[in-house]
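The block that comes next holds chain A.
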Amino acid sequence: MSLENKEFKPKIVAFCCNWCSYAGADLAGSSRLTYPADVKIIRVPCSCRVNPMFILRAFEKGADGVIMCGCHPGDCHYSTGNFYARRRMTLLFSMLDYIGVENGRTRVEWVSAAEGVKFSETMNSFVEKIYSLGENVRLGDLRCKN
Partner candidate 1 sequence: MSSEKKQAELIKEISGVNPLKCMKCGKCSASCPSYNEMDIKPHQFVSYVINEDIESLVNSKSLWKCLSCFACVERCPRDVKPGKLIDAARQIVVRQKGQNYLLADEIPELLDPELPQQLLVSAFRRYRR
Partner candidate 2 sequence: MQRIGVFVCHCGSNIAATVDVSKVVEMAHMEPGVVHAEDYQYMCSEAGQAKIAAAIQEKKLTGMVVCSCSPRMHEATFRKAAERAGLNPYMVEIANIREHCSWIHKDMEEATKKAVILMRAAIAKVNLNAPLQPGESRVTKRALVIGGGIAGIQTAIDIADAGYEVDIVEKTPSIGGRMSQLDKTFPTLDCSACILTPKMVEASAHEKINIYTYSEVEKVSGFVGDFTVDIRKKARSVDMDKCTGCGVCQEKCPSKKAPSEFNRGLNTRSAIYTPFAQAIPNVPVIDREACIKFKTGKCGVCSKVCQAGAIDYEQKDEIVTEKYGAIVVATGFDTINLEKYDEYAYSQSKDVITSLELERVMNAAGPTHGHLERLSDGKAPKEIVFIQCVGSRCSDDRGKPYCSKICCMYTAKHAMLIRDKYPDVNVTVFYIDVRTPGKNFDEFYRRAVEQYGVNYIKGQVGKVIPQPDGKLLVQGSDLLDNKQILKEADMVVLATAIEPNPDVRRIATMLTASIDTNNFLTEAHAKLRPVESPTAGIFLSGVCQGPKDIPETVAQAGAAAVKAIGLLAKDKLLTNPCTAQSDILLCNGCSTCENVCPYGAITYEDKEVNDHGIRETRRIAVVNSALCQGCGACTVACPSGAMDLQGFSNRQIIAEVDAICR
């Protein structure tokens, strides 16, 4: 299979907190609100469980976009988790931007358990963005690319 012929199918990892965003994704599902199958969700207890190393790891292994979703600030199940997550991600994304990684490849969105619509809209717009950016060539282990 030659590279040129291959249709670009992005790999997108979504980290969702158990209490709000994962439930929001469930609601999107039960409401049959579609979004592309390129998105795969990993359940974490809280957005503050997401280590920047996980995000870099995803890119290293060939992810084209990574999105993290959590409870809205102030609504965290653990009361303060997403506040820490917000600072960590802001700094990490800023660093990735600084070394020249397209900034659209990373995103944080706050999605409550009631926001199935927002979840699906968020994923649709994120996937669209990743399609427009194309394959992630600046980060990633080239051995993982085929």
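The candidates came about this way: all candidates are chains of the complex that A comes from, given by their letters.
Keep this in mind: contacts are C-beta pairs under 8 Å (C-beta built on N, C-alpha and C of every residue); 3 or more make two chains touch, one makes a residue touch a chain; residues count from 1.
No experiment lies behind these values; they were computed from the predicted model shown.
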Touch-positive candidate for chain A in this complex, from 1 or 2: 2
Candidate 2-touching residues of chain A, taken from the complex the two chains share: 11, 13, 18, 22-23, 25-26, 28-30, 32-35, 37, 40-46, 48-54, 57-58, 61-63, 75, 77-81, 84, 88, 120, 144
